[in-house]
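Then we have chain A:
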Amino acid sequence: MQTIAFRIDRHSGVAAYQQLVHQVRQALRLGTLEPGDRLPTTKEVVADLAINPHTVLKAYRELEREGLVEPRPGRGTFITRSLARPEAAAGAPLRTELTGWVSRAHATGLDRDDIAAMTEAALDESYGPRPLPPVPVSLAGARSTPHSHPHRHSHPHPHPASSEADT
Partner candidate 1 sequence: MTDPTAPMALRATRLGRRFRSGWALRDCEFELPAGRVTALVGPNGAGKSTLLHLATDLLRPTTGELRIFGAAPGTAEARDRTAFLAQDKPLYPRFTVADTLRFGREFNRTWDQATAERIVRAGGIDLPTQVGTLSQGQCTRIALALALGKRPELLLLDEPLADLDPLVRHEVMGLLMAEAAERGITVVMSSHVLSELENVCDYVLLLKHGGVRLVGDTQELRETHALITGRADDGADDGLPPEVDRATVVETALTGRQVTALVREPDLVDRRWLTETPSLEDLLLGYLRSDARPAPRPAHGGPAEEAA
Partner candidate 2 sequence: MRGAHWLAWRQQRTLILVATLSLLACTAYVWFRRTEMLSFIAEHHITVCKGWNGPCGSLFTERLLRDNGDPIRALATLSMAFPALIGAFWGAPLIGRELESGTFKLALTQGITPLRWFAARFGLAVLYALLGSTLLAALVAWWWAPISNMLDGPYWYDGYIFNATGPAALACALFGLAAGTAAGLLTRRLLPAMGIAMASVAAVRLALTFVRSDWLPPTVRVTPGIVPKIRVGSAWSTGKFGYIKPSGAEEGVMNCPFSGAELKRCMAEHGYVARFHKVHPSSDFWPLQWIETAILLSLAITLTALTVHWLRTRHV
């Protein structure tokens, strides 16, 4: 049985290998992947996603560098460490508190974006601001609509490193 089903968003602008790394981390946080689980083989992943094998190798190397997985020759790549935080799990005090806070904010008539902006601002106070991503534009957009603003790649990159490497 496969432990994780990867997916690639081809239009996100995020390098494919980073998407894989991100999804493993996410699964570790959510607890859907646990130490001892075997990650799918490179062949399984590329057959599923139709992507270059080097992308998977690079993602697994990155995870290995972060100490999250360990390759065992001839057997596969195994999860060694969990990222699940008991503090963040459903039912944990902090989580319950936050849920309560969100319900109160909702009750006062704030909408989703207002709350997101508030939490973002609060996060910035504690963790420092996120670097601003550049606004990508493409030549293709400029050429296809000669008298309007090009806006093909409207998704902002989550962080600047994303536009660097692909495979």
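The candidates were selected such that all candidates are chains of the complex that A comes from, given by their letters.
The criterion applied here is as follows: a residue touches a chain if its C-beta (ideal position, glycine included) is under 8 Å from a C-beta of that chain, and two chains touch if they have at least 3 such contacts; residues count from 1.
These figures come from a predicted structure and were not determined experimentally.
Engineer: Can you pick out the candidate among 1 or 2 that touches chain A in this complex?
Structural biologist: Candidate 1 is the one in contact with chain A.
Engineer: What part of chain A is in contact with candidate 1 in the complex they form?
Structural biologist: Residues 8, 10, 13, 16, 42-44, 46-56, 134-140, 142-143, 145-150, 163-167.
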